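A short write-up of the structure that comes next.
A protein chain is absent from this complex, but the other protein chains hold their places.
Entry: chain A
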Amino acid sequence: MVKLRIGYPEDPDYQERLAEFEERIARGEKIEPGDWMPAEYRRQLIRMISQHAHSEWVGMLPEGAWITRAPSLRRKLILLAKVQDEAGHGQYLYHAAETLGITREEMVEALLSGKAKYSNIFNYPTLTWADVGIIGWLVDGMAIKNQTMLAQCSYGPYSRAMVRICAEETFHHKQGKEAVLLYARGSKKQRQMVQDALNRWWWPTLMMAGPHDTDSPHTPLLLRWGIKTKTNDQVRQEFLNEHVPELLDAGLTIPDPDLRYDEKTGNWIHGPIPWDDFWKVINGEGPMNRHRLMARRRAHEEGRWVREAMEAYARRKLAQAAD
């Protein structure tokens, strides 16, 4: 995948360079594409950034499904802009990954062949319009917590993509919150609809932060190299502390009978997360896994003639210029 053969522990100067590299990170310096980095740093970043890019790319699908069915022109414009943003976020991230030596072609191939992972949250269906609101408020809310943390990342290109993305995600979060609050104080039918959406999206949203720290083998190294600056459980806790009081204030019921406020720490403590479901879905048995990949493959195929036409046009122009 990556053709660069530098930064391996068997290299004679590895220990010395690793020490310099870790000192740079400790000083808060950003690592840039041409700089020396351990091969494992490069590998972990490619893994994380490409998964993140795929998530933006697949993430267009559940919401895109509602563009034609948006309840008003205003909501349609907002949703169109949001889905367009997700496409742009995918582009920023693929670009960041490319600076590490992987090609766009390799990443697209990994996604379309089903080899690459993307955020599990997008393997759930969007059944009603209220889901669009809940995704904006909660799913994007969790994404922002994670992305604000990644904006501090030690790798320059990833950090910059995150700063750009966070600025736009804030709009997504606000429009979702506005839509949910409106339904939460709307008609009985609207309240039922938004409660049902919350019931279905609550646990998958909490799982977005990833496995508990005790089950996350990569975390210590990722923290040491400043790829991540907070653990999965810290990110999840920040999300809970912000969103639980607001959801309760909106008169909604959170589907976790064990959820409680801990006076001592000031934290909202959740009950056991249904991880069995998470593993089932992430391993391909989710309600939408096949459908999502099929949709991406179809889009890639249906765009083929456009790519070919663009290429033919460019080739002709080059030939004309040569004449």
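Simple rule for what comes next: a contact is a pair of C-beta atoms (placed from the backbone, for glycine too) under 8 Å apart; a residue touches a chain by one contact, two chains touch by 3 or more; residues count from 1.
We adopt the following convention: contacts and distances are computed from a predicted model.
Engineer: Just by its UniProt name, which of "Phenylacetic acid degradation protein", "Putative RNA polymerase sigma factor", "Chaperone modulatory protein CbpM" or "Iron ABC transporter permease" is the chain not shown in this complex?
Structural biologist: "Phenylacetic acid degradation protein"
Engineer: Which residue among A:E29, A:D196 or A:D233 touches the omitted chain?
Structural biologist: Only one of A:E29, A:D196 or A:D233 touches the chain omitted from view, namely A:E29.
Engineer: Quick one: which of A:D11, A:E40, A:D85 or A:D233 touches the chain that's been left out?
Structural biologist: Only one of A:D11, A:E40, A:D85 or A:D233 touches the chain omitted from view, namely A:D85.
Engineer: Kindly state which of the options A:K145, A:K177 or A:R200 is in contact with the chain not pictured.
Structural biologist: Considering the complete complex, A:K177 is the one touching the chain left out.
Engineer: Which listed residue (A:H95, A:K117 or A:H291) would be found touching the missing chain in the intact complex?
Structural biologist: In the full complex, the listed residue that touches the missing chain is A:H95.
Engineer: Which chain A residues touch the hidden chain?
Structural biologist: 28-30, 32-36, 74, 77-78, 81-82, 84-85, 88, 91-92, 95, 98, 103-105, 108, 151-152, 156-157, 159-161, 163-164, 167-168, 170-171, 174-175, 177-178, 181, 184-185, 245-246, 249-251, 307, 310-311, 313-315, 317
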